[in-house]
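Every protein chain except one is present and positioned as in the full complex.
All chains are identified by letter, namely A, B and C, in their written order; residue positions are counted from 1 within each chain.
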Amino acid sequence: MIVILKRDPDREQLESLIAWLQEKGIIIHTSIGEQNTVLGLVGDTSALDVDLIAALDIVEDVKRVQEPYKNANRKFHPEDTVVKVGNTQIGGGALTIMAGPCSVESEEQVVAIAKAVKASGATMLRGGAFKPRTSPYAFQGLGAVGLEYLKVARQETGLPIVTELMDLSQLPLFKDVDVIQIGARNMQNFDLLRAVGCQDKPVMIKRGMSATYEEWLMSAEYVMAGGNENVILCERGIRTFEHYTRNTLDMAAIPVLRKLTHLPIIVDPSHATGKSWLVAPLAQAAVAAGADGLLIEVHNDPAHALCDGPQSLRPEAFDPLAKKLLRLHQVMRELEG
Amino acid sequence: MIVILKRDPDREQLESLIAWLQEKGIIIHTSIGEQNTVLGLVGDTSALDVDLIAALDIVEDVKRVQEPYKNANRKFHPEDTVVKVGNTQIGGGALTIMAGPCSVESEEQVVAIAKAVKASGATMLRGGAFKPRTSPYAFQGLGAVGLEYLKVARQETGLPIVTELMDLSQLPLFKDVDVIQIGARNMQNFDLLRAVGCQDKPVMIKRGMSATYEEWLMSAEYVMAGGNENVILCERGIRTFEHYTRNTLDMAAIPVLRKLTHLPIIVDPSHATGKSWLVAPLAQAAVAAGADGLLIEVHNDPAHALCDGPQSLRPEAFDPLAKKLLRLHQVMRELEG
Amino acid sequence: MIVILKRDPDREQLESLIAWLQEKGIIIHTSIGEQNTVLGLVGDTSALDVDLIAALDIVEDVKRVQEPYKNANRKFHPEDTVVKVGNTQIGGGALTIMAGPCSVESEEQVVAIAKAVKASGATMLRGGAFKPRTSPYAFQGLGAVGLEYLKVARQETGLPIVTELMDLSQLPLFKDVDVIQIGARNMQNFDLLRAVGCQDKPVMIKRGMSATYEEWLMSAEYVMAGGNENVILCERGIRTFEHYTRNTLDMAAIPVLRKLTHLPIIVDPSHATGKSWLVAPLAQAAVAAGADGLLIEVHNDPAHALCDGPQSLRPEAFDPLAKKLLRLHQVMRELEG
Partner (left out) sequence: MIVILKRDPDREQLESLIAWLQEKGIIIHTSIGEQNTVLGLVGDTSALDVDLIAALDIVEDVKRVQEPYKNANRKFHPEDTVVKVGNTQIGGGALTIMAGPCSVESEEQVVAIAKAVKASGATMLRGGAFKPRTSPYAFQGLGAVGLEYLKVARQETGLPIVTELMDLSQLPLFKDVDVIQIGARNMQNFDLLRAVGCQDKPVMIKRGMSATYEEWLMSAEYVMAGGNENVILCERGIRTFEHYTRNTLDMAAIPVLRKLTHLPIIVDPSHATGKSWLVAPLAQAAVAAGADGLLIEVHNDPAHALCDGPQSLRPEAFDPLAKKLLRLHQVMRELEG
């Protein structure tokens, strides 16, 4: 950590700061410049509160040198994390395709879609039982019943299921789910993160609409700090000034996270853009950029989907896309050599 | 609601759409233009799903004419809502000043600050017992004990207390709190919103970091749909590209919300900027723009605050500011005539 | 165009508005709803000023149905535009690779790089002679001399050259350039756009850092309105809250523009991210998403580049990337098959 002092800092306050830091085992290197004096703090600075030091009268600015996350940090864990889910895995070179309806509507619907997407090459079934909806008057999902339908679909197809947990009071219902999804709006619901960190199912954390990479990784850190190392990150678009698409899919997140963390990275082109005709080109781009997998909405009748209709593909459109993505993934691996 | 059709829409699909709408009691006005045919839907369109219609093959775009919120909408409720809290009120012409520490640290601390801010003119005490922190390794608040200290401070000063609820499991602890605060990161925690809508304490909803006015009002709508009409909105800055300040305080939110809703509007200049030297000018601006009140962090020793230090004022700095704000509020009322 | 009236509009003002519109040859369809009356305007509404109508006392909102750009609009020009440049072309199925140094530094440098990138598969040479620099104290480019060096490199390699025009006073110097680049900071320098619209060299318009798709296409419209149809669009990242990368590359721009316009689309992953290690994954993604080409910085000694060092690849790194991109482009075409 680097502490930039104001010009002519009060000597007494400076000595008191130095003493306080030394007490905490920090070694201090002082550089006296023409404009400013700079303190370089060496040692375990992760316990120091940047804001606290920045608030001191004699301090102009504080700059962190180390990342604030540890468990999620590739520097301390160089090998890729591979998350095992049922008979499949996320990360480690395979391409995971999670497909299914935004919202579970009936047993027939979800079983039919599950069969279709499995035949096309999907490796996991996604579907929402509890749905976060902007309006209190909109359909909020089937709840516990929806989870049951997902399990039926799993039994019929063998596809592991991933579904969203909205509140920690619902956690007991998720005992038999394969991957717990934390939605973008809950990315900083810290009580929820702590709760899923204290159980052992894999957790997929969607990026908050205005979350930086660091904040996102800190949310992963919450889960990992509780002992659950099976965390998956899902880029789903960030909020920008451009409103033609619902959000702006941040493709750079894939290689950036690859560098910063060892956790697997999934991309959701359906929610990111809110338009089904953008799903294919962006899914292809994600594979070419090195994503570990995709989360794609598939609905057997998008025009009658109870929610998020515009971003769903029909099974007939998903089939050639899934095949193309798998072929592209293979080509990319060959090109990497 | 206005539905813009693609050129040469499939006739059968169009007839099916029209029949479906008419079934729902919607009257349709058709305008055939050179480029596009436009359907004007008249009737109660609030039950129609914009996304669902937009997903149809024959539809190019759908534009809503009416706001999706009702209870929070000034159009249906022209008079200002005044929220009564203890012996004070929020809205209705008075200037509410909520002041206190970001985080409750000890009984002595919170009682001392409560006495100081009351003497300076504050009308409510704010303080966090449960703290949302980006890092799992940071101080997370005193929890239930912190709530007790706040109540002691209330008893000593008579100031009603406002404090943040982070998870619905904590709700029983909040029975004796005066105003429940929903934090920015929980603005779209819909289960939490529903829960506070089913109890009768006033609820102050902070704007999410990337929430539009409409999304914010929809969160108020969640609470109001449950029967709780005592909702207060708190602007605390939005996330933009400018990172010199922590967030960008959106001053236009005050007059915009005044037009769109009847709910009272509070401004938090402390969290918005993250710098204590910006609190005074922005608090003054908020009063001049017509805010119903302010939420200001005050700490008796900012350099040792356990969290959010840089944005806290000392009581000595808060005192002249509070007096200035009250005087400014009076002048503004005189100038409004 | 759709005009939503306020409730109970003043009858006289309404009649006056209707008369004024009819005078302009507009046909009006009126829908009287429960909340609002809506006017549907049919005819050539492109000459109507949305802001002007929105300013009327009786009007609540105005929504446009048609895009404000015509020449750039795919609706009126369904076939892809193919821009011919020297013995190569941009658009029409080929993959254009524009490569070269951010800044021209010497004849030796630019000739050496030109030879290297040509050998690797680049089809055009890029290089800056006039450089927009944030600081007045930074190197501003070699100017006219830099253009001469670029021409030497073209003569030696046969690669057409693309270089940035910063001010219309420099236009005479660009007579012998192959493609004129308009930089992101000048995307709404309307005098400059008009000037390059009145000459016949192809123009590549970089997206402004905070430009919407529509604003970007309106800038293309400026050039095309002057008679120059050879316009190329270049996505180079938009400004968002995420500052780990310099900008956020908006990959969705590729398929969105493909739908909205017939103009070719180039992607610049170097400037977008500002980090050379992000160039390869994002360039691959752009090809997989269907871009017509790439603009890639290559420098023979990035550590001594006079500007924009961090985002430049060395020729040794560019060579396998260019080959990979060309192979990927071929695979994508086969997969589209």
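Operating definition for what follows: a contact is a pair of C-beta atoms (placed from the backbone, for glycine too) under 8 Å apart; a residue touches a chain by one contact, two chains touch by 3 or more.
Predicted model, so just to flag it, every value in this text is computed and none were measured.
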item: Which residue of C:V82, C:V152, C:L168 or C:A317 touches the chain not shown here; value: C:L168
item: Residue of B:I238, B:L263 or B:L313 in touch with the missing chain, whole complex considered; value: B:I238
item: Residues of subunit C in contact with the chain not shown; value: 46-47, 49, 51-52, 54-57, 68, 132-138, 140, 166-169, 185-186, 188-194, 209-210, 215, 218, 221-222, 225-226, 239, 274, 276, 302-310, 312
item: Residues of subunit B (touch criterion as defined above) contacting the omitted chain; value: 210, 212-214, 238, 240-245, 248-252, 254-256, 259, 272-273, 277-278, 281-282, 284-290, 324, 327-328, 331-332, 335
item: Positions on subunit A where the hidden chain makes contact; value: 2, 4, 29-36, 38, 40, 42-44, 61, 63, 65-66, 75, 239-241, 243
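The rule is short, and it goes like this: only the chains that are shown with their structure count from here on.
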item: Centroid distance [mean C-alpha coordinates] between subunit B and subunit A, Å; value: 26
item: Approximate Å spacing (C-alpha centroids) for the pair subunit A, subunit C; value: 31
item: Centroid spacing, where centroids are CA-atom means, of subunit B and subunit C in whole angstrom; value: 39
item: Sites on subunit C at which at least two other chains make contact; value: 240-241, 243
